[in-house]
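The other protein chains are all here in position, but one chain of the complex has been omitted.
== subunit A ==
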Amino acid sequence: MKKFLMFLMAAMLIVLTACGGKEAGGGDSDTLEIGALFPLSGDLALLGEESFRGAELAVEEINKNGGIDGKKVKLVKGDATDADAAQAEANRLVNQENIKAIVGSFSSSISFAASEVAERNSVLYWELGAVSDSITDRKYKYVLRTNPPASYFSKVHVDFINDVVAEKLGKNVKDIKVAITHEDSSYGTTIAEEAKKLAEKEGINVVSVQGYSAGTNDLSSVVLNLKKAAPDVLIAVSYMNDAILLTRQSAELGFKVPVFLGSGGGHTMADFQEAVGDKADGIFDVDFPQYSINREFTPGMDEFLKMYKDKYSKDPRSGHSLSNYMGMKVVLDVLAEVGEVDPDKLKDAALKYKAEAGKTSTGWGVEFNPENGQNTKSEPYVHQWINGELITVWPKKVSLEEPQISNK
């Protein structure tokens, strides 16, 4: 019996190593392999998967059209549930799978950890979705980012208050009271801090800042603190669970704010609207491009939506997939120019790559800052929930409707 077990284990070991061997030989002549690091399970899986889908669709599209010089592009998946896993998975991709360029990653903490590994190994890390400024602030040689960082979000918050909210509320900007509430991981904290800084620079009065952990079961204390501060504008940075909780508990505890400005994450999602129903109406949301938008400014969006529906048989959960799709298309364009997965050549080609605003599926232009690798022509837009639909309302070039703010 014992011998049989030993034999069985040995046999399994052989099979396992054989499988490993096949993988390690990747990156041959007929495929171009790119690592794809996203949180595909765990707490962040919802938007992590949504983000990955965008990248996946862009790759499928190019492969359907013959690939790059006849070579197929292949995404080698890594499941990075948190920063620790990101580090481990990035190491695996780089050292075992022999990957030379990685795209990712939805979450800032994941991106931060994984790009560290990439930089150490001279592997290109191309961020398509994470927003923390610190990712590009480190000025790493091998980090690029197509999507707008947190500071761009905060800038839109403050610009929107300056240009639209003040007038609609009939108040001087300096008399507007702003409160900020944010989940306290790197994502929420960066946007909140940046918004506070920018607002105060404009002379806007920031009356309260409430941080909380995204995994919380209760936001009553946050809501009560906000109620006491009685702001005109609330800037909220939330994931999904906390976004629902904040809206529900605000209603329960009788906290109302004339202008509610979300910052992507939960406030963008259809699940959020499902959960809170008409309480979503009126909520503004600063985020990546969504789908009720002026499509003349976002050519290619219709095709994207069709591909998405064909493959996943439902509509996107949010704009995350679109932004990752757009970013991945830039990656593939650059890759097509270079013809091989070489980090240095890709970086050089990317810095030369230019696209105008209004010519991509997100409406973003492309121009990388050679200093830190950030795409300076990307921008978040302001959307609003109107009758259960998230509609782009600002700036004018992409908007479908006027922002609606009631003075009461």
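Simple rule for what comes next: contacts are C-beta pairs under 8 Å (C-beta built on N, C-alpha and C of every residue); 3 or more make two chains touch, one makes a residue touch a chain; residues count from 1.
The rule is simple: contacts and distances are computed from a predicted model.
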Checklist entry - What is the missing chain called in its UniProt entry, if the choices are "NADH-quinone oxidoreductase subunit D", "Aspartyl/glutamyl-tRNA(Asn/Gln) amidotransferase subunit C", "Branched-chain amino acid ABC transporter permease" or "L-lactate dehydrogenase complex protein LldE"? => result "Branched-chain amino acid ABC transporter permease"
Item to check | Candidate in contact with the missing chain, chosen from A:Asp30, A:Glu167, A:Asp218 or A:Glu402 | outcome: A:Asp218
Checklist outcome for this item: Out of A:Arg295, A:Arg317, A:Lys345 or A:Lys359, the sole contact with the unshown chain comes from A:Arg317
Item to check | Option touching the unshown chain, where A:Ser107, A:Thr146 or A:Gln210 are the choices | outcome: A:Gln210
Checklist entry - Which residue from A:Ser151, A:Asn241 or A:Ser323 sits in contact with the chain not drawn here? => result A:Asn241
Checklist outcome for this item: Touching the unshown chain, subunit A contributes residues 41-43, 45-46, 48-49, 184, 210-213, 215-222, 224-225, 227-228, 240-241, 244-245, 248, 251-254, 269, 271-272, 274-275, 277, 279, 317
